[in-house]
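With one protein chain held back, the other chains of the complex are shown just where they sit.
Right after this comes subunit A.
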Amino acid sequence: MRSIWRTLDRGLARDIALVCLADGVVGISYGAISVGGGLDLWVPVVLSLLVFAGASQFLFVGIVAAGGSPIAATIAGLLVNSRHVAFGLAISDVIGSGWRRLPGSHLMTDENVAFAIGQDELRQKRAAYWACGIGIFVCWNVGVVIGALAGSVITDTDAFGLDAAFPAVLMALVLPALRDRATRTAALIGAGVALVAVPFLPAGLPVLMALVGLLFYRPVRTGELEGVR
């Protein structure tokens, strides 16, 4: 654990702290919205601890608070969270092996996966992944409890522009990877497909549809690179 803090340079630690803080504020609004919607306090809190996936939690609470079926809410939440399979395949070496896979998997979020992808060396990737994962887990859950207890303090995080901050966070972290032409082509086509799908498909599916972009993924083979040299 101590080696995480030694590997993190100060700039990266500051960036991670900012994202954790922003997540904490969104957590406050999530807790407040849930209780304001008529749910018992334990619902958002238990969801945050055990599920720990913001988008699916908002969806679950929204459906259940509106009187919808909890089973439908579960299915919708699982659909939104299915992208974690691809994340796990991509960054399994960052998470590590043995027992680390248990807490490491539970801490998986869009943000810490993006932070890991944004680093160059495996040591840094690991440090960023774990520090960001633990930081978000703490801030998110503390935020949810505060929001649920305080009620309607902050329900509209849009007023702070936080809804624009989160795409910007992911964009800033993913941009370096898009310098690779094959990846960029796949990502642009995938994002286009997802956008077209939004009006027609339930939440979570449009993003999965982006994987169609991989059909256009043509990485330069190492052999070809040597030929160029």
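In the analysis below, contacts are C-beta pairs under 8 Å (C-beta built on N, C-alpha and C of every residue); 3 or more make two chains touch, one makes a residue touch a chain; residues count from 1.
Simple rule for what comes next: contacts and distances are computed from a predicted model.
The complex appears with one chain absent; UniProt names that chain "Branched-subunit amino acid transport protein AzlD" among the candidates "SpoVR family protein", "ABC transmembrane type-1 domain-containing protein", "Glycosyl transferase, group 1" or "Branched-subunit amino acid transport protein AzlD". Among A:122, A:138 or A:182, only A:182 touches the chain left out of the display. In the full complex, subunit A makes contact with the omitted chain through residues 11, 14-15, 18-19, 22, 38-40, 43, 46-47, 50-53, 56, 60, 64-65, 67, 69-71, 73-74, 77-78, 81-93, 95, 97, 101-102, 104-106, 108, 110, 113-114, 117, 158-175, 177-178, 182-183, 186-188, 190-195, 198-200, 203, 206-211, 213-214, 217, 219.
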